[in-house]
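Omission of a single protein chain aside, the complex is shown with its protein chains in their original locations.
Showing subunit A:
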C-alpha cells in the first residue's frame, strides 16, 4: 500500500519531461496552406535563463516571416532552397533558412512563445511529421531540440531532446 504514492510520483516525474520540451503549439498543419508556427519555450536550460532561440526552417517551408518580439532582436539567415517553389506565380529559389531571436532574457520560471508565419508548399508529404530543429541558448549551457526520430521508429520512440514537430494533413 505504501508503495502507491511513490508509483504515482514516479509516473508523474516520468511524464513531466515530455511536457517540458520546446514544442510547437498546435498539433496539425495543412499542406499547401499558410502556417503560423508558435514555438513554446516552457523553461530555460537546467534553470539558466534563455537568451537566444534559433529555429531551423526545413525544406519546403517558404515565405517565412518572424513576428517581432518586444525586448528581443529578430534576425533571419537566408540561403538557397533545395529546389525552386512556386509561390503566387513567383519562382522562389532562395529564402529564410533560419530565424534567430536574441538579446532578450527569458527566466526559467517564465513561459514565452516565439512566432513565425510561413507557407507549407505542396512538396511536403501529408501524414508525416514536419520537424523544426531548435537550438535554445541560455546564460549557462545550450539545449538542442534537434532529434528527429528515424522513419521506422514510432512516435513512442522519442529521444531525450526531440525537435518540435507538427503533423501534416492533406489539402482538403
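Please note the rule applied: a residue touches a chain if its C-beta (ideal position, glycine included) is under 8 Å from a C-beta of that chain, and two chains touch if they have at least 3 such contacts; residues count from 1.
Basically, contacts and distances are computed from a predicted model.
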| item | value |
| --- | --- |
| Protein name as given in UniProt for the chain not displayed, "Tricarboxylate transporter", "Osmoprotectant transport system permease protein", "Malonate decarboxylase, alpha subunit" or "Copper-binding protein" | "Copper-binding protein" |
| Touch criterion as defined above, residue of A:38, A:124, A:146 or A:169 at the omitted chain | A:146 |
| Per the touch definition above, residue among A:44, A:95 or A:133 touching the missing chain | A:133 |
| Missing-chain contacts mapped onto subunit A | 54, 56, 133, 135, 144, 146-147, 159 |
